[in-house]
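Only a single protein chain was left out; the remaining protein chains are all shown in position.
Moving on, here comes chain A:
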């Protein structure tokens, strides 16, 4: 018995030494020993090999190649054009409104198309993959293809759950506790230059440890455009991990609501060492107060750039949804950033209506890895004669183009609420003008 405990202690010690030597120290100073690169290389090779094998087998079984995205091809004609085509077979009446029983075909087809496939709800479920990536949580569930593949799948489970997961959980734990301890300690220092420097170092180090806890491989592009102090950094939002990804390359001031529990502890610790903008729940509703505190922060050139996700909700990383105008009203310099994850090695999207935060993190830690690209886009300013909404749209389009994402007008808030009646009324108005002609006789009502 005694021997067992000695051995356990020894194992734990070695484990921690290895952890500190191989991961913590490199993370502190931001260099890499090449272990994760080697792992990524093996992973990429394995997945390529698996894809090839799957294709070989499925090609034999069915004639069709693996399914591409999209279930239907939409008819994109405008209402005017479509209705004209529908009415072409009958003469236009001379008096009274123009209506044909076939007009409903247009709305019917639109409606059915949206039932089969729509632009909004699909953005809130995981992206469909073209080929199975040997994880059981994608659109392609476990499937028996060949003995070889099943073996690799089995080894994958072992590696992911028995080796990677404990390692990653330890790392995340260390990273987060370090964040709390480190920032609290730095918070005790007087406000010297040294403090800013130390605070930044502690932050970045913790995020680097956390990123390793997710086996994140992040490629930053156009670093010359990195957000500077006194500006606002806006990015598309896929999951809370976005923050870890961005903070690996520099510090940001966060904006958000004060939470309770574990997140609350971290928030309180962080705000001690450098100024973040946390709001109480009641304060969030007061738009003026929010705007004022953001403006104050931005005007202080000593303070870190603010990081904001203007979509206001997590989207599955295939598209960018409407940007809320709030952050664009302040008139600050905007630093757009596009983040694109590689869906083949792990699904980064946080489906918050389905998984709790902890559940999500565990899923991430048992995935293969996290690979993502971050593009820093050139600075953008509000142009003359452009209102906040137009400016927000312009920034959104730029991010969508750079990240290869679909640019959508829809509000991400639709995840939880119904669309505004206004949209329906717009369509009715448009249709009415086709019925009675453009001089809209609505006044007579």
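Following the convention adopted for this analysis, a contact is a pair of C-beta atoms (placed from the backbone, for glycine too) under 8 Å apart; a residue touches a chain by one contact, two chains touch by 3 or more; residues count from 1.
The rule is short, and it goes like this: contacts and distances are computed from a predicted model.
Entry comment: the absent subunit's protein name, as recorded by UniProt, is "EF-hand domain-containing protein", drawn from "EF-hand domain-containing protein", "Mitotic spindle assembly checkpoint protein MAD2A", "small monomeric GTPase" or "E3 ubiquitin-protein ligase RING1".
Of the candidate positions A:107, A:220 or A:279, contact with the unshown chain belongs to A:107. The missing chain, though absent from the display, is touched by one residue of A:39, A:201 or A:410; that residue is A:410.
Note that of A:86, A:152, A:185 or A:388, the residue touching the chain absent from this view is A:86. Checked against the hidden chain, the listed residues A:225, A:291, A:333 or A:351 yield one contact partner: A:351.
Taking the whole complex into account, chain A touches the unshown chain at residues 62, 64, 67-68, 70-75, 85-86, 89-90, 93, 96-97, 99-122, 125-126, 136-141, 351, 354, 410, 414, 418-419, 423-425, 427-429, 431-433, 435-436, 440-442, 444-445.
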